[in-house]
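To start, I am sharing the structure in question, which I have written as structure tokens.
Excluded from the complex is one protein chain; the other protein chains are retained at their positions.
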Amino acid sequence: MPGRRSLFVLMALAFGFAFLYLPILAMIIYSFNASRLVTVWDSANSPTLAWYVELFHNAPIMESARLSFRIASVNATGAVILGTLAAFALERYRRFRGRALFGLLTTAPMVLPEVITGLSLLLLFVALDQAVGWPGGRGATTITIAHITFSMAYVIVVIQARLATVDRSLEEAAMDLGARPWKVFFVITLPLIMPAIASGWVLAFILSWDDLVITSFVSGPSSTTLPQLVFSKVRLGVSPDINALATILVLIVTVCVLVAGSYMIRMERRRARDAQAAFDPAP
Amino acid sequence: MNAAAERLYRGVRRLGGGRRPVGRWVVIALPYLWLAVFFLVPFLIVLKIAFANIQLSMPPVEPVLTWTADKVLQLRFHFSNFAFVFGDELYIAAFLNSLKVAGVSTILALLIGYPMAYGIARAPGAWRNILFLLVVLPFFTSFLLRVYAWLGLLGRNGPINDVLLALGLVHEPLQMLQTDFAVYLGMVYSYLPFMILPLYSAIEKLDLTLLEAAADLGCRPTKAFFTITLPLTKEGIFAGCLLVFIPAVGEYVIPALLGGPDTLMIGRVVWDEFFGNRDWPVASALAIVLLAILSGFVLLLQRVQAREGEA
Partner (left out) sequence: MNTAPAQGAVSGTTAGAPYVRIDRLTKRFGNFVAVRQVSLEIARGEIFCLLGGSGCGKTTLLRMLAGFETPTEGAIYIDGVDVTQVPPYERPVNMMFQSYALFPHMTVAQNVAFGLRQDGTPRAEIDSRVREMLALVQLDGYEKRKPHQLSGGQRQRVALARALVKRPKLLLLDEPLGALDKKLRERTQFELVNLQEKLGVTFVIVTHDQEEAMTLGTRIGVMRSGEILQVGSPSDIYEFPNSRFVADFIGSVNLTDGTLTEDEPDHVRIACPQLGGTVYVDHGVSSPPDAKVSVAIRPEKIQLSRERPEQPDNVLSGVITGIAYLGDATRYLVRLPTGFVLRVTAPNIFRHEERLGHDETVWLHWHPSAAVVVTR
């Protein structure tokens, strides 16, 4: 019954969110800990920003961050373009040859373990190298291609969901009034799914930025992404500059989410106000 | 358009089957080709390599297809890799253990995730958006770093041990890292958002008037939950479980960071074979077997999502 919240559910929520956030909070707190042992609090010298300073002076980390950023941007753009096309095909074209296979190809990368997709992509690049001489060794290009392939699947989910809510009769009405199909897409459909495209872009960016396993398979000696760097460090144990890095990332993400959230709330409020205006007496 | 372009356009249109606009095939073909080349073909190559022989070269694989002097195509299939995989207890144990760990993690994630998803879906308007964002936020922060966070928490000097020692529950720090327990913890922790999102979506779609009707007819809330809510959110449950289980089977990072030498999971095994032993054929064979095991589940997920799409 709506309105009656059971105690069990409330406790589950509390426990669940605590479970989700406690590690992150702990990580943030320890980033201000002067001790190199990270989890042993050095009350004499803490809190300190020393690790943050050290982070910015750490050339390899900065370098790999830049690389990750570049790859993630290109990947997000590519994934969104291909993903929009694919989502459109899946949602609007109900019957074409090979549709079942297409549906599988667009879902599988999202679900299959990364060791499989990473291994297979590496073998592909090696085979291509032997056969046609491209891509000529592994690096940023191969990483980007790999990332686009798997983040496309996620983007498709987001965009297809939004596309499904777009009333088909809007597109038909536009065609009825004389607009050719491609024009209908750019003038009618695209503006209406723009929020999904934007969130798809962000999602693809984050997935690429964060990826480790697939990247490890398809990267080369000269291209080390941030996750790769972090992982090699972290295998050896906790390290305070990683905490600092984590905190910065959490901060950036939180700010972005808050900004996006408040924007959405403002839009909602404006829409509600406009809908109310419908019932005003005619001028 | 000038006359020549017009003619060309019409000619291409006829190729596409007459009435259907050309653009339609372009829309389908672009992503299809990409995925075919960069997702489908690689699997075929993995299959091929799985039948190959290891050799000291770069790449460390003997070619499977060769042309002899008489221009005859020769296939050299080595089934030894698969025999190796199936014969060695270690690999079989790794597969079984992966399935077990993934399965248990899925169930745990479901038990924690369902009440959470329920709570969020039933929360009043403004709260719902906030809670939803709170669930999604960790998903956006780095997966690797979140697993790392547990590294700090579960260590011998970590805060959990500190609390346990302070409360007197233990006399010396518990060894929590490098254990199965840590792996389960890490799995559930990382995959929880994947479980919550489809569950939330399914619960939100539930028609509340059904529950009101049940109450009106004398059904107690708990019973209504098991007889109405649960069955009607069945598809969300399937989707969530599959979205957690399938990738969890082949998970690498969590067992690598949080697990011990005896938490044998197939993701790690493939990685070690590939990077450690440089035995590409065996790694490929392992990947093929893993793919074969998971493909059934993937098809199941496809069907669940297709049904949801129709609904």
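Here the chain labels run A and B in written order, and each chain numbers its own residues starting at 1.
One rule holds in what follows: a contact is a pair of C-beta atoms (placed from the backbone, for glycine too) under 8 Å apart; a residue touches a chain by one contact, two chains touch by 3 or more.
Quantities reported herein were computed from a predicted structural model and do not represent experimental measurements.
Only one residue from A:7, A:44, A:132 or A:177 touches the chain missing from this view: A:177. For chain A, the list of residues touching the undisplayed chain reads 167, 169-170, 172-181, 183, 188, 191-192, 271, 274-275, 277-279, 282-283.
Please note the rule applied: only the chains that are shown with their structure count from here on.
Chain A and chain B have CA centres that are 16 Å apart. For chain A in complex with chain B, the residues that touch the partner chain are 1-2, 4-6, 8-10, 12-13, 15-17, 19-24, 26-27, 30, 37-40, 82-83, 85-86, 88-89, 93, 96, 98, 102-109, 111-117, 119-121, 123-124, 126-127, 145-146, 148-149, 152, 164, 180-182, 206, 209-210, 212-213, 216-217, 227, 230-231, 234-235, 237-238, 242-243, 245-246, 249-250, 253-254, 256-257, 261, 264-265.
On the chain B side of its complex with chain A, the touching residues are 21, 23-24, 27-28, 30-32, 34-36, 38-43, 45-46, 49, 59, 112-113, 115-116, 118-120, 122, 129-131, 133-138, 140-146, 148-153, 155, 157-159, 189, 192, 208, 211-212, 215, 221, 242-243, 246-247, 249-253, 256-257, 266-267, 270-271, 274-275, 280, 283-284, 287, 290-291, 294, 298-299, 301-302, 305-306, 309.
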